[in-house]
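Note that this complex is displayed minus one protein chain, with the remaining chains in position.
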């Protein structure tokens, strides 16, 4: 490969890792806002645990992205540089992750839809020719399997609980649905990496919808009708929420640059 | 004066100006959060206008502080450096200014208690031997006079409005009251400046309480019983809210340091 | 319908004599005005939200003050326009209800998010610029209160537009990051701004009647062309590129040619699918609902005071 092609391949790989890191980090960030405020102590613990898993996944992907960036680069970057020193338009997380938590029904639905996507995504990623991506996916898949079960159980419990909980779930699902479309539309960096990671997006979408249908049906909930889908996250075009998340999350690193903590 | 005494005097004066600037800025910041979300358009406009006045006052005091700091200093600071590059423990604003807006009753009560303090404070400050402080106070006093009238009218309207509005006002006043004590306890920099600004704190407190009583009585509200008072703002010990305000307010200057906007 | 009155009305229109609230006017004229003025008023009020989003994060105190004042002006414009509409026998409550229930529209541009500080510049330059382009001819609208409101508004809008352009100018003369921020904002706001002029003339159902009644003076496409011509030169001064590969000077027409607007997106956003439709409406609904007890209390207090005055009058 000539050097431009190598460079582009490197860029695509970095973007790919960042997309996965950012999605996990921002989802974890939102879930961590529940810590100390959950509806019961047991669930406070559970949601914090999932936040921890997601931040752990983010760290793995950031570390890998940093490693790739640092190849033949004089200025070395760290996982923290990537998490704390990029502005909103450089973040590639799915929009669904940055939406505010709302009530427990909204958080649960969000987590279920997101984790189910993560599940099928990682399930393909473990076969990637890129060994690092495959290894991180494999490690994460165990965690995500649990997240799907845990959030799925809650979807069922709330969907088939009281009238109030059902109504809240219906509203949550309806408002979240437009943010599920972009999961299945590959960004340029995903397309470019298809020799290394071969994801069949339409199969993934089918698997995803089947799983969602299954859980929803047990939850006596229905899948929303076809609707217009939001997108932009993978390409750095976000909702107005992300800026506020970053202002808070990055404050220390921005205010006290270049220090050890 | 020897150079250490001069330096200390300079420091006191800077702290004094920062205390007034920070109080106005943070109060203005909170009020500006209402913009676009007020209970009626007319009041949206009014509260935005007051926010503007307060930010204007803050700018005058910051500019003066910067001027004093820059005397015989190589590294020049600007109003924006002072507003955007100090962390929470360097901010000297009164705690009451950083409390979240709450409902309209809370915002109105907060503004009334604060503006009434500003009114009596500036009324003394206009006689300061420090001509700049006196001039800023004089300019601000006109604005503050209007803020007292406007918020006082609302205190009356809500206190003597419906049962609901009265209950909201009672709750607001009760929760705000502990934050009014520090207005009348001079910080070291205030004590040290008494040759230049002669504020009789106990007179000021009497004037303040008389005015509050007058408006409250028309509002059919009562002054809360004597209670424990919170303090710390003037000395940089704040509530947990200020950190979040600064993270948001300072994001751009922190993320993109040293640029023109 | 009174034939004589209609004749009289049409004569006045022809002679450019303004129609005033107490004058006779056709029902459809009244309806068209109410629709247009209230839609415009709603746009001012909803339009506060995307900019208010950056007040607390403005990068300097001076910019913060300017932005606050600007958003406040928009609230003021909303007020003028609601008042103008009220002269046509519709109450502000009714118009608000139409907005909050989703029956009345507002300018679709405000359903796009403000994602960086540069958006404050782009909104001033492009959105206010397009608004002015639309509104200057409305200063000669046949309905008096509307025309007079527009005169006041246009003055302030052109001030806002200059401020917005100046924000971008500062960014474009600044660091590499700042210039990229400006370019990114232009990329996101350009096409929605072109959509502000409404559908192509062929697809604009109300236009002909509106022009006949001298509410509108120019067609959507005419105004859009004028806007593109002006903006292209301004973008060149900034040194950032309009995101349209079809944009080029057409010597023959004496205008810039430009690419096809994504009308699918336009209609979809109008239908409620823009990135922020739900958030904008939710914010207005929340403000309205949270304000309910306040408005009730203010009313209760005013009535109490009125009773006292009535009693005093009775006693005296």
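Read from first to last, the chains carry the letters A, B and C; within each, the first residue is number 1.
Note that in this section a residue touches a chain if its C-beta (ideal position, glycine included) is under 8 Å from a C-beta of that chain, and two chains touch if they have at least 3 such contacts.
Because the structure is a prediction, the values reported are computed rather than measured.
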item: Among shown chains, those touching the left-out chain; value: A, B
item: Touching the absent chain when the full complex is considered, from A:161, A:186 or A:224; value: A:161
item: Option from A:52, A:126, A:149 or A:229 whose C-beta touches the chain left out; value: A:52
item: Candidate in contact with the missing chain, chosen from B:101, B:145 or B:175; value: B:175
item: Among A:91, A:189 or A:251, the residue in touch with the chain that has been omitted; value: A:251
item: Missing-chain contacts mapped onto subunit B; value: 87-89, 175, 178, 227-228, 230, 232, 237-240, 243, 247
item: Absent chain, residues of subunit A that touch it; value: 25, 29, 32-33, 35-45, 48-49, 51-52, 55-56, 58-59, 62, 79-80, 83-84, 103-104, 156-158, 160-162, 164-165, 168, 248-249, 251-253, 256, 259-261
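Throughout what follows, only the chains that are shown with their structure count from here on.
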item: Graph class of chain-chain contacts, one of line, ring, star, complete, other; value: complete
item: Euclidean distance of C-alpha centroids - subunit A vs subunit C, Å; value: 37
item: Subunit A-subunit B separation of Cα centroids, rounded to whole Å; value: 42
item: Residues within subunit B bordering two or more other chains; value: 248, 251
item: Subunit C, residues touching no fewer than two other chains; value: 57
